[in-house]
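Quick one: structure below, then a few questions.
All protein chains of the complex are present and in place, except for one that has been dropped.
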Amino acid sequence: MTNTLDQIFVLLKHWIIGFLPVWLQPIVAALLSVVAILAVFPGLFAISVLLERKGLGRMQNRIGPNRVGPLGVLQPVADGIKALIKEDVIPYSADHVVHFLAPVMLVVVVFMGYAVLPMGRNMTFVPMDAGLLFYFAMGASAELTVFMAGWSSRNKYSLLGAMRAVAQMISYEVPLLMSSVVIVMMTGSLSLDKIVEVQNQYTWGLPHWFVFTPMGFAAFVMFAIAATAETNRSPFDLPEGESELVAGYFTEYSGFKFAEFFLGEYVAMLSISGLGATLFLGGWSAPLAILNVVPSWFWFFAKIMTWICFYIWMRGTFPRLRQDQLMNFAWKFVLPMTLLNLLVAGLWRFMGEGFLRWVVCSAILLSAYIIGGRIGMRSKKFGPRSYRYAE
Amino acid sequence: MSESLLETWNRPPVIEADGEGELLEISMGPHHPSTHGVFRMDVALDGERVIKLKPVFGYLHRNHEQIGQTVGYLQMMPYTDRLDYFCSLTNNWAYALTVEKLVGQAVPERAEYIRVILAELTRIQNHASTIGFLTQEMGASGTPLMYAFREREKILDLFESLTGSRLMCNYMRFGGCRVDMSEAHLNAARKVVAELPQFIDEFENLLTSNEILMARCQGIGVVKPELAVNAGITGPMLRAAGVNYDIRKVDRYGIYDRFSFRVPLGEHGDIYDRYMVRVLEMRESLKILEQALKDIPAGPFVDPKAKIRGFKPKPGEAYGRIEAPKGELGFYLISDGGTSPYRFRIRPPSFINLTILEDMCLGQNVADVVVIFGSVDIVLGEVDR
Partner (left out) sequence: MLGEGLLKGLAETARNFAGSFVSKERLTTVQYPEERHPLPEASRNFPFLVYDGADWEAGLRCVACQICEKECPPKCIYIEKSKDKKPDYAGKLQIYPTQFDIDISVCMSCQICVEVCPFEAIKMDNEFELATDDRFGGLLQDRKQLAKPNEYYHKIHPTEAAEVDARLAEEKAKVEEKARAAAVAAAAKAAAAAPKPAEGAQPQ
């Protein structure tokens, strides 16, 4: 029974294409998967937008939107209608072709990343051998669209914002990749399916998720930071900061194109959370062995939504980092830590099975973090201060 | 901008722009999400660094001083509410103090205690809002601001039940206060004061040791003590630069010499010091409030012989000043024996604190200009009057 529930979408797909002639079956199978992805993830986007507004509201001791629909569930619909009926204003001197293509390309490229994510047992759309590589290729293409948007607006402030955004995204690509390389080292394969298979084993009821190993945990933290910076989320959202000069690279976009950028950003956020869940949190495997009765696709989406909740939590708490501080942080702190992490991963495999390797690797990483943190803070002269009083 | 910025403003040496190319001149215009009102800054940038900054204000000029010279003395009291519209009670007190100095009016003791209680409550809610707005500009999406406003609402409810209005209180009179603070009001105030330390602790938990805040605030917008004293800066900005000057301790107006409280001083004069000085001042205000609420005596709340209508002081002049939450708020009155003063001059702390905005921002990133501006803590009603 649970097996059927787990495989219900796969069985459904096979049943539908069973009605069709053989030569049509591959195309329709692919189309069905595409339609499924295009239906589910924008739905999740709507849910995350609503969750963000209500979550931020609750953190700030107020209720979020609650007038449109019961508890405000129709708020994304209202936002969508508003975006659609707005007038599409394009600056006279803008490059019309590129201006039109930029949001479209962003959406296309971001959705391509979902092709390789394993969303459940046997539920990867395209089970590639080099799935991780394909994912990162698509992610890097998204940065190009940001620059296209800034360039085509012929507005020096949008260009400034676009260049800042691209610089930020490029500098955080490297830690993102390096953290994933650790996982590749431990698994020996670039295929995301294989990575999840390796994590799907249980010892004493607890899973073999990579986040529970020392360098997996360090890589997880750095992946999370880099993912936040990649998708321009707070505290790294200076390119779209409202209290800075202007609204950044999508200043000149209005109406539906702006909604496409918004959609692209959130779908990218969901996609990179999906990758993080696959690499570190075990993809579609359940947290405890006994919980395998719950379908695998449920666990995958639960993990994605947990990441989203964490992003919202961070947005509500932290102020923004300034551009140069952000870049300094990436190049001078996160990158050396990822390189050290690679060394530690090698050491892990070298030391063989046993308790010793846990202790040694954790000790190295922890001490590097504490010492690195102290040096970093002291060099910039940051730190808690004490104050004197006059009577 | 008709003339070039580099010509019009005679100021200390400008930082040399390195690299060729023109300077980027932008106007952080009157409608801006982060300026605290309608305020404009003409900024010349070299890349990201600020080379020249010229503040342009006057968008909210309402002829306060001219009105003061036309309507009578009592009629001016509601207008002083609207100067620094966050802190109407301290504005009222400054004006009442000046007029009482002009005519030599005595104030009964209970009235002095009431004035101190309300002024310190005003100081707490002003500092909390300022810190909230500062973090809002840094991009904390309003969370500390909402917490500060939650506490501010409690204090404003107290004001409304006492004076009738949350912000435009119009409460002080020459010789005391307008109505008495009943025992119910005092108990409500005691309840509010009892809940405030926990709020300040939570606020500090959220912000003080936050590394991102430290990175954004420490070392930015530094004011040296000599510059501060020469430019006439007062208030938390001066004390954050390390100069020990608090008018409550220097002048001892009212009955401030009866309360024991300390004055927090900063060391570096940067934004983080200003933020911490405000937090510590909130705690000191709580100490004063506890003492005042315990010791308040019974008695008249206004001098029974004080006149309300037909107030005509003898010719003379007086300058009265208090430690308003933003700095030294002073009123200078010259009376010629008529029903309205001959000259009514307001010394606005926000305006004078703004004069060194350029010195603070030179060489900094443009992203920091907004944060530095927020840390000066201005209110346009006071800057433009």
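Labels for the chains are A and B, by order of writing; each one numbers its residues from 1.
Methods note: a contact is a pair of C-beta atoms (placed from the backbone, for glycine too) under 8 Å apart; a residue touches a chain by one contact, two chains touch by 3 or more.
Quick caveat: nothing in here was measured; it's all calculated off a predicted structure.
From the options B:S27, B:Q66 or B:S161, the residue with contact to the unseen chain in the full assembly is B:S161. From the options A:F100, A:F298 or A:Y369, the residue with contact to the chain not on display is A:Y369.
From the options B:Q66, B:N187 or B:N205, the residue with contact to the unseen chain in the full assembly is B:N205.
Looking at A:L144, A:V294, A:L347 or A:M377, the residue that reaches the missing chain in the full complex is A:M377. Remark: the residues of subunit B touching the chain excluded from display are 71-72, 74-79, 82, 143, 147, 150, 153, 157, 160-165, 168, 170, 178-179, 202, 205-214, 308-309. Across the interface with the omitted chain, subunit A contributes residues 55, 58-63, 66, 313-314, 316-318, 369-370, 372-374, 376-377.
The rule is simple: only the chains that are shown with their structure count from here on.
Mean C-alpha positions place subunit A and subunit B at a centre distance of 44 Å. Those residues of subunit A that touch subunit B in the complex are listed here as 56, 59-62, 156, 234-235, 237-238, 241-245, 315-325, 377, 380-385, 387-391. Of all residues in subunit B, only 24, 26, 28, 33-34, 48, 135-143, 146-147, 150, 206, 208-216, 218-219, 244, 246, 249, 262-267, 272-273, 276-277, 280, 365-368, 370 touch subunit A in the complex they form.
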